[in-house]
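Quick notes on the structure that follows.
The complex is shown incomplete by one protein chain, all other protein chains being positioned as in the whole.
To keep things simple, chains are lettered A and B as they appear, and every chain counts its residues starting from 1.
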Amino acid sequence: MSLLKVDNLAVEFRSDKKKIQPISGVSFEMDAGEVLGVVGETGSGKSLTAHAIMGLTALSGGKASGSVQLDNKELLTLSSEEMQTIRGARISFIPQNPMTSLDPVYRVGDQIVEGLRKHSTIDKKEAKHQALDIMGKLRIPDPARVYSQYPHQLSGGLKQRIVIAIGLVTNPQMLIADEPTTALDVTVQAQIMNLFKDQTVARGIGLLLITHDLGVVAQVCDRIAVMYAGNVVEYGKVRAVFEEPKHPYTQALLACIPVMGMEKGSLSSISGNVPSAENYPPGCRYHTRCASVMSKCREQKPAMVIMNNGTGSACHKY
Amino acid sequence: MWIYVLRRTLLLIPIFFVISIVVFSLIHAVPGDPIDSLLGPGSLAEDRDILVKAYGLDKPLPVQYYLWISAFVSGDMGQSIIEKQPVSDMIFYNIPFTLRLGLASLFISFTLGILIGIISASARNTIIDYIGMIIALLGVTVPAFWLGLILMLIFSVMLGWFPVSGSGSWQTLVLPAITVGLGGAGLIARITRASMLEMFNQEFILLLYAKGLSQYSIIVKHVFRNALIPVITILGLRLGWILGGAVTIEIVFSRPGIGNMLLTALYRRDYPVVQASLLFLTMAVIIGAFITDIIYSYADPRVRDTYK
Partner (left out) sequence: MNQNDGIADKYPSPGTVILKRLSANKMGIIGTILILTLILTATFAPLLEPYSFKEQNIENMNAPPSESHLLGTDEFGRDLLSRIIRGARISFVVGVLSVAISVIAGVTIGAIAGFYGGMIDVVLTTMADLTWSMPAILIALLLVAIIGPGLESVVLAIGFSYWAEYARLIRGQILSLKEATFIEATRSLGASDYVILFKHLIPNSISPIIVAATLGIGNAIVLEATLGFLGMGAQPPTPSWGAMMSSGTAYLFISPWVIIFPGLAMMITVLGFNLFGDALIDVLDVKNNEAKT
């Protein structure tokens, strides 16, 4: 029984009398204790998907439709007050850039405690104790000292751990991490990703990891959903997808990764650009860049077809 | 941080002296002298000479300056040539009135301005926002003395709610304080609104929503708290503006105060009074800016470390 079930999720924006749907038909599932990687280039709609799950599309003027179920409870129909009790308590969000995600005028310890006290009835002392506890578990050195510091006094890696602490301190059922390592050094990246994996396993929570880094996905994720131009084009267990990618886009992505020992020559890339939400091509959205494009691709949108290895792929080849 | 405060406080001393020189030079560049006011037109040359010598106005300027400033720092601000009172008496009599007006105006500017700013920002682009910004615009556009006269017309003359002039009771403070306060309120409202709107775009807001905090909590505890920082900065820089407004309003409402005293003395070329009042007012502005600076570094933790 899955922890998170997303079915036919779409988000619509209206601007200047125009309606655009940057993401549509997005479906995937995630179990407790599992790491699901949502992969795609910039503009594929991964962050928007995360915001939709969190119920935050209204912030930028969008409207979500479809179904998002957490533990069998439908989230999209909840009122904003009800959603407030879920956000931060049952679903935690780790934003992309730790440098700018913390309020500069409050001490970091207080920021960890803030969410905790909002979602529970524990007193100040106990809250501080729990905050220090999680800081220790995240291997933040000298937690008591860091607790009273301000964000600008901490390094990027430390800030990211604080942001993770904020996410974990309320013992959520699920974590969404939006490109958690993009803004960090490579060495720090590895540490943080390991931290994630450890905590997820230790607490049995589900982690929705948004990233464009296939290397990270290979290391940490159990399942992967590949997104392109607002649609999920391939979805399945990581090993299966990586060993036998079915969708041309996934194949092209994997081919782009330079491998040690490969022949010298030009790097492989996918020609063209990701279309913007206002200009999604008709039919299959990838057809303009696809190496195996057929005439059917220009007219009809492919449906997700489940293969024999359990992977789902949305392509007319199958 | 305390080293910073100490350093800035010590800096006030040379600033004080520089200003005193500037003030002194400017006053003495003004043509005419107090003797003319004392004696009136058509006075005899000999009488003039006697008085000029008596008041030491024939000594070279640098000597006059030195005599004045050395007495000043030991507490003797000289004698008013016209009123024949110690200047320090006059100043200390008038300071409380101006202080009260200044503080009341500041209070109105701040509370009204911030309130309108927050409400406008939260209800952005709705009718409430437009009304708030129109009020703020009026506050900035309307000339203070005219507003004072109009308020006087409506509330004192026509409605009789408040006295027209004078001092003593709190009622006399209301109209003048509102007059000066509205101008500041307009400025603060506009800056608060702009600052808050910019804050809404900051990335840390996203995490606040993700934490599941209530809208109220986010706006008041976080957005506003951050938006306050530029407001404090501007306030410190604009203190002089508010004080200047107080000066004119004292005239309009015939209120005693440093401004009124200064203006009267200026007309009559009463040097000691003008010098002392100008010096006081200027130092008040500078000290005000200094205090604002300290409040600012308290409000923005990022600034504190620069001064370690």
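Operating definition for what follows: a residue touches a chain if its C-beta (ideal position, glycine included) is under 8 Å from a C-beta of that chain, and two chains touch if they have at least 3 such contacts.
Predicted model, so just to flag it, every value in this text is computed and none were measured.
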Looking at the whole complex, which visible chains does the left-out chain touch? B
In the whole complex, not just what's shown, which of B:Ala104, B:Ala185 or B:Leu278 touches the removed chain? B:Leu278
Which candidate, B:Tyr65, B:Phe110, B:Phe200 or B:Trp241, sits in contact with the chain we can't see? B:Trp241
Just to verify: which one of B:Ile19, B:Leu51, B:Ala123 or B:Ile294 makes contact with the chain not shown? B:Ile19
Among the options B:Val174, B:Ile218 or B:Leu263, which residue touches the chain absent from this view? B:Leu263
Please give every residue of chain B in contact with the chain that is not shown. 15, 18-19, 22, 26-27, 29-31, 137, 140-146, 149-150, 152-153, 157, 237, 239-241, 243-245, 247-248, 251-252, 263, 266, 278, 281-282, 285-286, 289
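Note that only the chains that are shown with their structure count from here on.
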Looking at the complex, which residues from chain A come into contact with chain B? 54, 56, 59, 83-89, 92-93, 95, 97, 100-106, 114-115, 118-119, 150, 152-153, 163, 166
If you look only at chain B, which of its residues touch chain A in the complex? 202-204, 206-214, 217, 222, 225-226, 229, 299-302, 305
